[in-house]
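Apart from one protein chain that is not included, each protein chain of the complex appears where it belongs.
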Amino acid sequence: MDTGPTKDGLLHTSDYLRYGRQMILDGFGLEGQVKLQRSSVVVVGAGGLGCPALQYLAAAGVGRIGIIDHDKVELSNLQRQILHSEQTIGQQKARSAAEAIQRTNSNVQVNPVTEMLNPLNAISLLQSYDVILDCTDNAPTRYLLSDTAVRLGKPLVSGAAQKYEGQLYIYNLGKDGPCYRCIFPKPPASQTAGTCEETGILGVVTGIIGNMQALETIKLITGLHDGNATLLLFSAIGSPAFRTIKLRARKPTCPACGQGEMSHIIEETDYITFCGGARPNWLEQGLMTG
Amino acid sequence: MDTGPTKDGLLHTSDYLRYGRQMILDGFGLEGQVKLQRSSVVVVGAGGLGCPALQYLAAAGVGRIGIIDHDKVELSNLQRQILHSEQTIGQQKARSAAEAIQRTNSNVQVNPVTEMLNPLNAISLLQSYDVILDCTDNAPTRYLLSDTAVRLGKPLVSGAAQKYEGQLYIYNLGKDGPCYRCIFPKPPASQTAGTCEETGILGVVTGIIGNMQALETIKLITGLHDGNATLLLFSAIGSPAFRTIKLRARKPTCPACGQGEMSHIIEETDYITFCGGARPNWLEQGLMTG
Amino acid sequence: MSTITVKVEFGGGLELLFGNKRVHSISLPSSVPTDGTIAPSNSETPPPAKSDDPPLPINGPIRDLTNGPGEAKTKPLDVQYLMHYLRTRLLTERPELFMEGDTVRPGILVLINDTDWELEGEGAYEISDGDDIVFISTLHGG
Partner (left out) sequence: MSTITVKVEFGGGLELLFGNKRVHSISLPSSVPTDGTIAPSNSETPPPAKSDDPPLPINGPIRDLTNGPGEAKTKPLDVQYLMHYLRTRLLTERPELFMEGDTVRPGILVLINDTDWELEGEGAYEISDGDDIVFISTLHGG
């Protein structure tokens, strides 16, 4: 069906048909489509947030997509992790998700990674991508992703969801955007940081936040984003359901992104102890000596 | 895997595992899950809005789902209609979508309908469902769906999306909620009502509105909805992106839902002429004599 | 006579009729003629209407306020006046897609501070300083 590169930068002549509905938009155009096609995005976590984000990033034509997840698909995931299916129960989530998005768009280059992200591999796994999506489910990995995004100088589109609520931040945005440590310098006590398993989650809440992560990523890549670091709060049972919050600027005193930035913060942080021993259990995996 | 009905109303013992993450939520519980399982929802339009809505309704465990769409899958749909795939191009959208959601949840009873909804079949196609989702793309069908929802006394969760914007209404909600004609008694001139084909659409905008349609439907079924008819406005490039609007009550003078309600409004409305000759082309299909 | 500043927003495609700009800040006199006359920009009394937009060609009929000070029939600034002002001063093309007769055309919803204008008195709503008024076209796509 596809007949090789076109003169103007699109990969295939059929792409005019596939992406035509967005290419005719004001402010998007052929230029936006070529930017998407030349871009690369890595999604950390192929769960409730990662699945919908991946779906729309692939459909929109992002050129290269990394998927990092070391978990396997379980029946309890299918209530919200909509790229997986009854047939892929027991498979690696990264591979199940990769196959699903390839069915939608075989032109996208997809790189599934089934290693667990940890302080030793984070830089090498993430450095080849333009934008990083935090679709994970625990505080230590969220701090690690933020520190790594700062080190690599890349925006981190971070989603979170629990029960009926969701939150969306873009960290390390542009010259002034705060990192996760600018806003939360100290991690919460581990007893307050529940997982979806413990606290529950209404599936479609992850859908809405994951969709917003895909949207913000597409805006960053195509230049539609206004550059302001805001926080989007969502409550499925609140009224109003959404509110947009103006956030502080990057803090000069931040140990990760500030002026006296610790150049070895990733290597010198024991993320598990830092977060009070919460998940993930890197200790069991022998990756860290706590 | 599934081992027959359980004593307390769930279909299968494995459902405790599948839906556990939402069943442990405050205000949801086993009761909410049984309500979902005993409910039926019909999604009119398996396109940009219908696909994400269907995905989360099926994943959450709605018992019976109807899908009404007479179109076939085209390459230009894959930018946003995320239940279809390169392999299902040329197939009926209703069947492609039905197969996709059955892969996620084989316990859901799915009824694909490949007829075009029209004034002669609307009542019979929609009357067996508890909630109706308007995921269509044209004004005449939107008026027809509203009039039919009023006649049947069912809530109509109506989404719309064009370019960078989306809108979500629930029509005919409870005793006081307005219908489409209460708010827009006269249809707009046809030259102002563009389709996605003509005006373009950023795919993930339909994702966000379709997700919100699934959410509102789940809230209506489980009793989590507060009963207020509001309008949600979304702009992917606006700030704030979302705003919630308080809507008027049902109008006593409305020809569809008011006190002097025309009992044959569906039979007596020529929806095509009413909407200035805009799509869909029921005339070509010989269904109406304009 | 005092001045009222109102935030006007367009959506659902209506922004295309207003120079493709979605948000406008507009200053208008708190007291305006009852007859729908839009004061010309160089008028001193009432004070000139201002906006943050560049000057635009005047599309509608402009009449001088010929009433003497004692005769001028005025009313508090309301949404009715604002609509006429927008059509006359801000609209750049196809006025028939914005208004029909004395109100917005079918398919347009007016929102006053995030509330359906029907709950606020529609055109008769008296505008306060800082109000946020949205004109939005209903969407049909999916």
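Residue numbering begins at 1 within each chain, and the chains themselves are lettered A, B and C in the order written.
The working rule: a residue touches a chain if its C-beta (ideal position, glycine included) is under 8 Å from a C-beta of that chain, and two chains touch if they have at least 3 such contacts.
Keep in mind that what you see is a predicted model, and the values were worked out from it rather than measured.
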Inset, instruction - List the displayed chains that the omitted chain touches in the full complex. - result: A
Legend entry - Sole contact to the chain not displayed, among A:41, A:82 or A:160: A:160
Legend entry - Among A:131, A:201, A:215 or A:257, residue touching the chain not depicted: A:201
Legend entry - Of A:30, A:89, A:123 or A:183, the one touching the omitted chain in the full complex: A:183
Legend entry - For subunit A, residues in touch with the removed chain: 45, 47-50, 135-139, 142, 159-163, 165-167, 183-189, 191-196, 199, 201, 206, 231, 233, 235, 238, 243-248
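In this section, only the chains that are shown with their structure count from here on.
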Inset, instruction - If every chain is a node and every touching pair an edge, decide which shape results: line, ring, star, complete or other. - result: line
Inset, instruction - Kindly work out which chain lies most centrally, taking the average of its C-alpha atoms as its position. - result: B
Legend entry - Centroid distance [mean C-alpha coordinates] between subunit B and subunit A, Å: 29
Legend entry - Chain centre separation (subunit A, subunit C; CA means) in Å: 43
Inset, instruction - Could you give the separation in Å between the centres of subunit B and subunit C, each centre being the mean of its C-alpha atoms? - result: 35
Legend entry - Residues of subunit A touching at least two other chains: 26
